[in-house]
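What you see is the complex with one protein chain gone and the rest in place.
Read from first to last, the chains carry the letters A, B and C; within each, the first residue is number 1.
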Amino acid sequence: MKGFSARLLIPVISLAILLCAVFYLQPRTMSYLGLNLLFNLAVPIALATIAQMIIMSVNDLDLSIGTFVSFAACVTAAFMPETPLLAIAILLAAIAAYAVLGFVITLQSLPSIVVTLGMSFVWGGLAVLILPSPGGQAPDWLRSIMTVKPPLMPMAIVASIIIALVSHFIIMRTTFGVAIRGAGGNGRSLVRAGWSLLKIKAAAYALAAFFAILSGMALVGLTTAADANIALRYTLLSIAGVILGGGEFVGGRVSPIGAVVGALTLTLAASFLSFLHISPDWQIGAQGAILIVVLGLRLIFNFGKRKGSAS
Amino acid sequence: MTQLSFLTSKPWIWSFAAAMATWVITMLFTGGSSFVGLSQATLTFASFSIIVGLGQMLVITLGPGNIDLSVPSTITLAGTVALKLMDGQSSWLLLGFFAALAIGLAVGLSNYALIKLLRIPPIIATLSMSFIVQSSAIWYNRGLRVKPPKVLADFTTEATFGIPNLALVALALSIFVWWLLEKSVFGRWISAIGQSPFAARMAGIPVDGARLMTYVCCACFASVCGFLLASFSGGAALNMGTEYLLMSIAVVIIGGTAVTGGNSNVPGIWGASLFMFLVVSMLNTYGFGAGVRLILTGLIIITVILAASRPSARAR
Amino acid sequence: MSDHDTVVSVKDVRVQFGAVKALDGVDLEIFAGETIGLVGHNGAGKSTIVNVINGALPPHEGAVSYGAQDSTTKVAKDNGVRCVFQELSLFPNLTIVENARLMHSDLGGWNWRKTAARLMREMLDEIFPNNSIQTQSAVGELSIAERQMVEIAIKFLNVTQAPKLVILDEPTSSLDATLAEQLLAHVRRYVSEGGSVLFISHILGEILSTSSRIVVMKDGKIVSSKPASEFSVQSLVETMGSVVKKSERKSARSAVQGSEQTVLHIPSGKAGGLDFNATRGEIVGLAGLGGHGQTEMLLDLFNKHCSNWVPEKQQNVAFVAGDRSLNGTFPLWSILRNLTVSNVRALARFATIDAAREDIQADEWKKRIEIRTPDIDNPILSLSGGNQQKVLFARALSGEAEIVLMDDPMRGVDIGTKQEVYNILQSEAVSGRTFIWYSTEMDEVCLCNRVYVFRDGAIVAELSGDDVTEDNILAASFSGVAA
Partner (left out) sequence: DTSSKKIALSNNYAGNSWRQAMLTSWDKVASEAVKSGVVAAGDAFTTAENQATEQAAQIQNMILQGYDAIVVNAASPTALNGAVKEACDAGITVVSFDGIVTEPCAWRIAVDFKEMGRSQVEYLSGRFPDGGNLLEVRGLAGVFVDDEISAGIHAGVEQFPQFKIVGSVHGDWAQDVAQRAVAGVLPSLPEVVGVVTQGGDGYGAAQAFAAANRPTPVIVMGNREDELQWWKEQKDANGYETMSVSIAPGVSTLAFWVAQQVLDGQDVPKDLTVPFLSISQDTLEESLKSTQKGGVANVEYALEDAKAVISGAK
């Protein structure tokens, strides 16, 4: 429990600080509509981050999340409104493909980075085949889910909370989740204890694909259409989100709630910058600087923690 | 049997085999008449990936999580600054070259400062750095193309004894890196660090010093690549490095370097770089559309990796 | 339950790794209600037989069978065989409860967290009374001793099926005396209730006091299997094949005289603590209960004298760690490279490593410290645990370092090898090296010229010469009153 809350504290604090800064710079954001506009594009990012987190919890890294989300978005926009069955069949096949990837990567002990790098070309190619030029259309039900206006809290916040809770339950509470994290913590022991590493990793990959598909669908719901390059940057964003949320590259140490918070923080950081009015020359550089600052916050906290434990 | 074990013990064989196969298939299209042209073009363009790949390989050897994503923007900034400083004057050639190296040095130092002082994971630290470096390039020259000095432009586009000069440069650098990794003390050190940083430290290796040097090396290789690429293509462009983000990583790992660190190999980079260029040429030659081309590229990469892999004795 | 219920029987098992015959026709039968002590030199094949019994390593020849002859399942786990490995097999990122869940597939059900927490609490309290381990904490946050306790408790857990045979591979190496005694008491209790235990240790006292039968292995063969009462320490050692040169402590110690030249001095950090001093050619021991700041001091010393940034002209300190899987060996490398890594700068000309000189040095040390391997170019992982440890020693001693820091370096080293290493230490000290040696084993501490006793992160006593005795050290570590 101790580790759990400490892992979460840093991301939550960074988010809170940034949010205050944004409220200060632009008081208009402090409203129902404002919060929704600030955060609604964080919803697909949060889902992609969860997908990446699941892969990272088995000590792998998925360099194809971005193209895969784009692919899922293209499938959704191109087929979902007219031929939903076809769309669902393609997406199910994609999940199966991920499971096979997880299986092969484990069986042959391949480096996941290379395999997913190769797959990123494959998903990209499929997306280009499905939508050679931008277009398609979000199905109405998806559009209305993503633009729903629940009472009290805007959709973006509600959705983030639901994503955080559901993924927390799956990854942190169920036996399946424990086994996934166990595979990352000590794969050899898992095998010794009689589990099938192959099955667990295949299942983890499939689960990740499921979340990534949700991400693509959410994205289409927000943007109303798709293109083959729509989510390329999710690959790096999702990795940054997991790290920001207190996850680690190896060892199965992850936090789903932290990952969602990390995704929100990244989104907010970009908004914060545009409220600052930086010269166009340095706007790109400022994005780097803010990443550094937000991650640097961890250090301050870690200092505090080390002092605390020393005394 | 011995041949078979030779195959499996040398992972770079596979990248060469793949490169050879694509080369032959591409030439089949023209019945062999494109022999000289294709080979020269391949060597020329592979040189750039080889040079950045060598640097990236050193970093990847440092172990899991070590990667340099600032390579593209370093290429851009080094090319931009060097060409603007030289301003087309051959007499300023050395100034431009050293300016490029200085940029590599600065980027490498800053990268490691972020990693070490702020404890930011390398993948994010170098990504953040790349944004800053890219902004510097925009601010410095706003993307205006300055022509390279004539001497330099000629050097980069010409060939000696039928072999492109660029390939010779890449060869020299490769031999240097091979020596570094296989024969030198520094190579031993980074291989040790890649296997276990803590054990390396306890064995008396100056871990931080060696890692810093490695990041600086990587950035310097990128800046040399930027310098040559800008001279070769007639001026620096703001997006000239973009290609080399995925490329630098791909050639390293397709070439058989372990992503888990500690184990690298130089010949593989050549095989993989030639292969990466040839596969695009091959698919272009056969006139595949962009979608199919991407899919085939991905599948071929995975096939090469599968061929080079050995099944684990027991699922890890 | 009769005394002659077979739990496991191993028949004429052979296992070969390349040229090495790790097991060369081993017959072993384990009955219910007995504790078998398994001893042997490093590389004798103990870990290998364990792996054969628990099913991780199918034998190349021979057979393993479990329980009665007609037992239907051939899976070790389903026959109640449990194994505590020496390199712990826990999941550091998971909580204790989650670890228990993964280790016990029968711990399912809707409310498994609650069940697991209750069972673990009970088992921990049963084996290690008065422990303060929380079942909700992540294993990674526990100390090494606590992890060992958790692993042992998990393996003894009875969810739906009681364990029949528990294999303990050096379970006491990271436990202090009290905890070790608690464990041994539990083992006796468990065996008296009909369970059986296979107990591996290089600490012969434990073996003799706990086992009902002792099996001695040598070079992949069982050379002796007799009731414990028929052995003494001396006869055990002789059976294992080590000729213990009766190098008397006293004489050994007097052979080395620290010179007057101080090579290290650390002022005490804490009020009431003593300064630390070491002179040339001295063997300084660090004692006290585990975890009272000895390792920290060694690491501090190391970090102060070995730059992390600039390569030194000459290496002045070397470090030998006992926890080799964590911070010792480089798994991708050969034995040779592992041995020479600290010293490559000295072996290099113009920054290029001279392969010929490297070979010569490695061969010399292979002979000197008797590393058991057919070829020094074999991967380091092909060595048995104890032999890997020897490589680490050779690494530290082959360089020019004047000060050698040792953090409990003899973990898992067999008694014969220990003697060899002691002798090397003595002769190196005579030639002017300084050793600073933290050990959890009293015998080793007593070999030192001078001993500092640690308590709560500070030095509370300094003993030298004839004052270095077990009693004095124990007294100082508990009360802080120097004898």
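In this text, a residue touches a chain if its C-beta (ideal position, glycine included) is under 8 Å from a C-beta of that chain, and two chains touch if they have at least 3 such contacts.
Remember, predicted model here, so these are calculated numbers, not experimental data.
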{"item": "Left-out chain, listing which of the shown chains it touches", "value": "A, B"}
{"item": "Residue in contact with the excluded chain [from A:Ala226, A:Val261 or A:Leu295]", "value": "A:Ala226"}
{"item": "Of B:Trp14, B:Phe131, B:Trp178 or B:Phe275, the one touching the omitted chain in the full complex", "value": "B:Phe131"}
{"item": "For chain B, residues in touch with the removed chain", "value": "26-27, 29-30, 34, 36-38, 40-42, 44-45, 131, 134, 138, 141-147, 157, 229, 232-235, 237-240, 242-243, 277-278, 280-281, 284-285, 287, 290-291, 294"}
{"item": "Touching residues (missing chain, whole complex) on chain A", "value": "26, 28-29, 34, 37-38, 40-41, 44-45, 124, 127-128, 131-136, 219, 222-234, 267, 270-271, 274-275, 277, 280, 283-284, 287-288"}
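The definition used in the following text is that only the chains that are shown with their structure count from here on.
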{"item": "Approximate Å spacing (C-alpha centroids) for the pair chain A, chain B", "value": "29"}
{"item": "Mean-CA-position distance for chain C and chain A (Å)", "value": "43"}
{"item": "Touching two or more other chains - residues of chain A", "value": "188"}
{"item": "Chain B residues touching chain C - in the complex, by the definition given at the top", "value": "179, 183-186, 188-189, 191-192, 195-196, 198-209, 212, 258, 262-263"}
{"item": "In the complex, chain A residues that touch chain B", "value": "104, 106-111, 113-115, 117-129, 132, 187-188, 191, 196-198, 236, 239-240, 243, 249-250, 281-289, 291-292, 295-296, 298-299, 302"}
{"item": "Sites on chain A touched by chain C in the complex", "value": "1-3, 175, 178-179, 181-182, 184-186, 188-190, 192-195, 251-253"}
